[in-house]
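Scroll down for the structure; my scribbles are underneath it.
Heads up, one of the protein chains got dropped from this complex, but the rest are sitting where they should.
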Amino acid sequence: MAHDHDHADHDHDHDHSHPASELSPMELRVRALESVLVEKGYVDPAALDALIETYETKVGPHNGARVVARAWVDPAFRAHLMADATAAMRELGIGGRGGEHMVVVANTPEEHNLVVCTLCSCYPWPVLGLPPVWYKSPPYRSRAVIEPRAVLAEFGVTLPADQRIRVWDSTAELRYMVLPMRPAGTEGLDEAALAALVTRDAMIGTGLPRTPERNA
Amino acid sequence: MAHDHDHADHDHDHDHSHPASELSPMELRVRALESVLVEKGYVDPAALDALIETYETKVGPHNGARVVARAWVDPAFRAHLMADATAAMRELGIGGRGGEHMVVVANTPEEHNLVVCTLCSCYPWPVLGLPPVWYKSPPYRSRAVIEPRAVLAEFGVTLPADQRIRVWDSTAELRYMVLPMRPAGTEGLDEAALAALVTRDAMIGTGLPRTPERNA
Amino acid sequence: MNGGQDLGGMHGFGPVAPEADEPRFHAPWEKRVFGLAMAMGFTGTWNLDASRAAREALPPGEYLTSSYYAIWFKALARQVEAHGLATADELASGTVSTPALPVKRVLRGEAVARLFAGGFPSDRPVATPARFAPGERVRARRINPAGHTRLPRYVRGQVGTVEAVHGSFVFPDTNANLAGEAPQWLYTVRFAGRDLWGDAAEAGHAVSVNAFESYLDPVDPEPAA
Partner (left out) sequence: MNGGQDLGGMHGFGPVAPEADEPRFHAPWEKRVFGLAMAMGFTGTWNLDASRAAREALPPGEYLTSSYYAIWFKALARQVEAHGLATADELASGTVSTPALPVKRVLRGEAVARLFAGGFPSDRPVATPARFAPGERVRARRINPAGHTRLPRYVRGQVGTVEAVHGSFVFPDTNANLAGEAPQWLYTVRFAGRDLWGDAAEAGHAVSVNAFESYLDPVDPEPAA
C-alpha cells in the first residue's frame, strides 16, 4: 500500500515551509492536537498509551484463531458460536470494543463468506485486531460487493465455480467473523496447532486456512 | 473558483524540483506534449492557434442571445427552433462542433428548465461557447439533478413555488439550450436590444434574462 | 450522505494491494490519532456515529486522497473545534490560549483495559414489535439524506429478503446529529448479485447488509416476474 502511505506522509495539506525538524507535517499537526487535548484535560496521556498498547500488541487475529480452532474441535462450542457469537466468545475471554455484537458466518462447500465495510472500516476488533490498510481502502471497499471473485483472485484464492459467494457488508454495529472450513489432513492436530493454521484473512474471507503441509 | 485553480496550478503531480523558470509544472508538461505532437507531425501549430482563437474569442453566448431574441420576435422562427433547433440555428449561421444536434427547451410560467451534464461537461458550444468552470465542476454536476432549487438559490434565482423545475442531463450528443421567457416591459425593444438582455446563464437555466431597467 | 465514503460498486480504484506483515500503524502519528480518537470519543461530547459523519463530510476528493488515519485526524480536529473544545489557533499552534470546557467523562489510563474489554453495546430496547420477519421480501427505500445514513446507495430501491432480525439498536441517522438514539429494529437483508448489479454480476453472488427498519418498505404481494 505504498500509494496510501505516500498520501499519509505527504498529505494534501502539506506545508512547504515546515521547519528543519525531521518531523513530517502530519506529525507536527497531530502533536499540536495532542498537546492541546492533554493540556486541556480532555485526554489522559496514560489512557493514550494504554489504548495504543492494547490495540498495537494485545488484540489481534490470534484471538480469532483460538475461536476458530475451538469451533473445529468442539461441536457444542460451535453451535453456541453460530447461535450467539458474542456470548460464545466471552467464554474464551474474548470481547469488547468493536465486537459488542458479533456474528459468525460459516463457510461450507456450497457457500464462501466474505466480509467488507463499504461505508467505513467496521471490523471485529476483539477477534482480529485493527484492520489492515487494504481492508479500509477504496479498492477493497468498492469491489468486494460487485466483483468478489475478482477480488479473491488478487488474494490468490480461486474458489470452485459452483461455490457461491456471500458478501457481508458491515453497515451497522454487527461485526462479522468468517468460520473457515477445517482443512483436510488436520485430524491429529490439537487446538493450538489448529489455531496456527488460521490466518487473519481466512477469518475475513479473503483467504483460506493454511494446510498442515504449507504451515510446516 | 479559486479552489479549482489552486489545483490546476498546483497539481497533484507537482514537482518540487522544478527549474528556476517562471513556468508552472503544468505549463512545462503541456509544452513537452505539444512539442512532441507537433514535431511528430500529428498537430499543425496553425490549427492549434485557429482552434484557440475560435473558441476563446469567436464562439460565445452572443450567438445564443441572437437565437433567443429572434425567437422572441419571430413566431415562425420560434416554431422552427422548437421543432428543429439545429436547422433553425443554421438559418442564423450558427452551428458546428458541440452543437450538431441541438434541442431548445422553452421556459413557461409552469416550468423552468435547467441544463447540466452530470457525467462530463456537455454544453452547446456554438450558442454558448466553452462552459464556465462551475458548469464543469463537481458541485454543480452533483447537485443540479438532486436539488435544483437550492442550486438556483446560489445563483440568486428564486422561482415561484408552483413553477416546476425540469432538469436536462446531457447524457448523449444532444445539446440543450434554454429559451427563457421574454421579460415584461420589452415591447418597444428591437432584436439587438433584446439580445443584450439575454445572459449566458439564462440560456443554461441558472439565470433569468435581464430586465430593461436592470440592463440600463 | 452520498459522499466519498459510499464506495460499494465503484470502479477505478485499481487492484487490492495486501501488504505482507503489515504493521498495525505505519507512522508514529497514526498511533496517536487512533488513541486520541478513542479517548475523545469517551468524553461523550459526540458519539461513534457523529465521528463517522465527520469523516464522511470531508469533500469526496479529499476523502479519497487522504490516508485512513489522515481522515480520522481531520475529522477529529474538526469535531474538537466545532464543539468549542479548542480553537483553530490552538490546534495550529499546539499552545492553549482558551479555557477548557467541561466534558462528561475523561478516560483514565487505569480504566482502559476494563472499559474496552467490556465494550460499548449499542442495542437498546424498543416498545414495538419488529415489522418484518425472516423470509419476507422488502425493498430498501430510495432515501438520499444529506446527513449520515448507513444504507449504502447500491441497495437503495432494490428488493431483498429478510434473513435475520437482530434486535433493536441505536439509529445512526439521528444519533450522528446528536438528535437521539431513537432505536429501531435491525435486520439482515440479502440481495441477489444479479438484482444489484445486473447481467454483469458474478455467478452465485449475494450481498447482505444490515438495515434499520425505517430503511425498508414491505414488498407485497409478490412482484411481477
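The chains carry the letters A, B and C, assigned in the order they are written, with residues numbered from 1 in each.
Criterion: a residue touches a chain if its C-beta (ideal position, glycine included) is under 8 Å from a C-beta of that chain, and two chains touch if they have at least 3 such contacts.
Computed from a prediction, not measured in an experiment: that's the story for all the values here.
Q: Of the residues B:G64, B:G99 or B:P209, I need the one that contacts the missing chain.
A: Selected residue, touching the omitted chain: B:G99.
Q: In the complete assembly, which of B:E39, B:E187 or B:E213 touches the absent chain?
A: The missing chain is touched by B:E39.
Q: Spell out the interface residues on subunit B facing the chain that's missing from view.
A: 1, 3-5, 7-9, 11-12, 24, 26-27, 29-37, 39-52, 54-56, 95-101, 118-121, 126, 129-130, 132-134, 136-143, 145-151, 154-155, 161-174, 201, 206
Q: List the subunit C residues touching the unshown chain?
A: Spelled out for subunit C, the touching residues are 1-4, 9-14, 56-65, 141-146, 153, 157-158, 195-200, 223-224.
Here is the rule we use: only the chains that are shown with their structure count from here on.
Q: Once you've mapped the touching chain pairs, tell me: line, ring, star, complete or other?
A: Here the contact pattern is a line, an open path with two ends.
Q: Based only on mean CA positions, could you tell me how far subunit A sits from subunit C in angstrom?
A: 16
Q: At which residue positions does subunit A touch at least two other chains?
A: Where subunit A is concerned, no single residue meets two or more other chains.
Q: Touching two or more other chains, which residues of subunit C qualify?
A: 65
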